[in-house]
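Heads up: the structure comes next, in structure tokens.
All protein chains but one are shown at their positions in the complex.
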Amino acid sequence: MKEKLQLFITGGTFDKEYNYITGKLYFKNTHLDDMLERGRCTLDYQIKTLMMVDSLEMTDKDRAYILEECIASSANRILLTHGTDTMVKTAHYLAEHGLEGKTVVITGAMIPYAFGGSSDGFFNLGSTLAFCQVLPPGIYISMNGKYFDYDKVEKNYETGYFVSK
Amino acid sequence: MKEKLQLFITGGTFDKEYNYITGKLYFKNTHLDDMLERGRCTLDYQIKTLMMVDSLEMTDKDRAYILEECIASSANRILLTHGTDTMVKTAHYLAEHGLEGKTVVITGAMIPYAFGGSSDGFFNLGSTLAFCQVLPPGIYISMNGKYFDYDKVEKNYETGYFVSK
Amino acid sequence: MKEKLQLFITGGTFDKEYNYITGKLYFKNTHLDDMLERGRCTLDYQIKTLMMVDSLEMTDKDRAYILEECIASSANRILLTHGTDTMVKTAHYLAEHGLEGKTVVITGAMIPYAFGGSSDGFFNLGSTLAFCQVLPPGIYISMNGKYFDYDKVEKNYETGYFVSK
Partner (left out) sequence: MKEKLQLFITGGTFDKEYNYITGKLYFKNTHLDDMLERGRCTLDYQIKTLMMVDSLEMTDKDRAYILEECIASSANRILLTHGTDTMVKTAHYLAEHGLEGKTVVITGAMIPYAFGGSSDGFFNLGSTLAFCQVLPPGIYISMNGKYFDYDKVEKNYETGYFVSK
């Protein structure tokens, strides 16, 4: 794989932190750089933080910005971190607004990476980077070790798993 | 991906533990089941521990057994955990002894999964499961977020990174 | 130290977990047994979970129950886990309702133990068990590596530190 990868960060549980003063979750900085170093990743990539939002609060204006950045990127292979609640919605938005010819794989986490030993985030990052390198152009969701075409998947909100539909 | 995955465990740093009595590293049980649960993995897979050895001590008899199990498995997609020191050697052994028609991806870790926050193992498991699902038949090494054809890679023993050759 | 220690659990951030379905914190089981095993603790102690509540929601009825249990315990040395927001209030309640002749040390955590590498809980448990063994009868708060007489301390709600007053 000689192609450069573009990593776009939008927030989500993946990057949430615990505020010990308020007892609430919030966003500070992304953990992606730390995770890639810990993963000893030697891929050629560039990272850009587009926003740091809970995906339940992501607006269509936010999605328009993500779309714009995906189109503008010189890379044809894009990994997008995103809250799990609306990642499928964002995938649809990108597809319906004409994002074509690129491999875009969206992932997230059910438990914040900052919460240590119980988080699925590091595993999801590994699998998504791999899918990003080898899948043909298209828009995909990568969760639970699997990839799904964006229009054939849904989150089961009771179990937290992503399932084919 | 409807195909069943076969996961074979052979030991390596990936699964090493710290013995607090002797101060040495050793093998107890594999962490693969725990890791797959933490990764919330919903793939259809079966796991078998073939051996638990430091790959510097792996013999050709061990490799013959791995080969035999790869051939015997009903699965056409196989993930193999292995010590990083001789994973390339084992890949050559498998190729040179006629393993064909299956996607075999070998991975490991530079730091034991049991050592927590610094280990690359969980990331490597994620990326290797992904490569295993999508690469065409062949024998591959998966490390550092990348995959390599088995005969075009070597471990740099000074840095611990895997590089194309 | 030959005396048996009594450990009473009341909840607080110390024992909170992350619910990945709702994204909220909640209580499941206490982590105290795991922590004592990990700390390789060989003290003679008994543990009882009195309640699992956020200390902002603790009522005077709850405090009356804690008092009752402290008095009823056969142990003269008692460690109490408690949310940090009202641990000083509970200490006052115990003192003002006649708890005397026992060493009672109250501790908590600013970050849940379940959140791994960033939590202060394991450190606080260690220091509090130690204070509990050696301090004379009285009611104390143990946080930030220090102990305080219950009536000479307050939580600084802006920094999260406990300070003498």
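Order of writing sets the chain letters: A, B and C. Residues in each chain are counted from 1.
One rule holds for everything that comes next: a contact is a pair of C-beta atoms (placed from the backbone, for glycine too) under 8 Å apart; a residue touches a chain by one contact, two chains touch by 3 or more.
These figures come from a predicted structure and were not determined experimentally.
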Which of B:Met35, B:Ile111 or B:Met143 contacts the chain that the document leaves out: B:Ile111
In chain C, positions touching the absent partner: 1, 35-36, 38-43, 110, 116-120, 122-131, 133-135, 142-147, 160-163
Interface with the unshown chain - residue positions in chain B: 13, 18, 20-21, 23, 25, 110-112, 114-118, 157-160
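The rule is simple: only the chains that are shown with their structure count from here on.
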Chain whose average C-alpha position is farthest from chain C's own: B
Inter-chain centre distance, chain A versus chain B - centres from mean C-alpha coordinates, in Å: 26
CA centroid of chain A to CA centroid of chain C, Å: 39
In chain B, residues with contacts to at least two other chains: 116-117
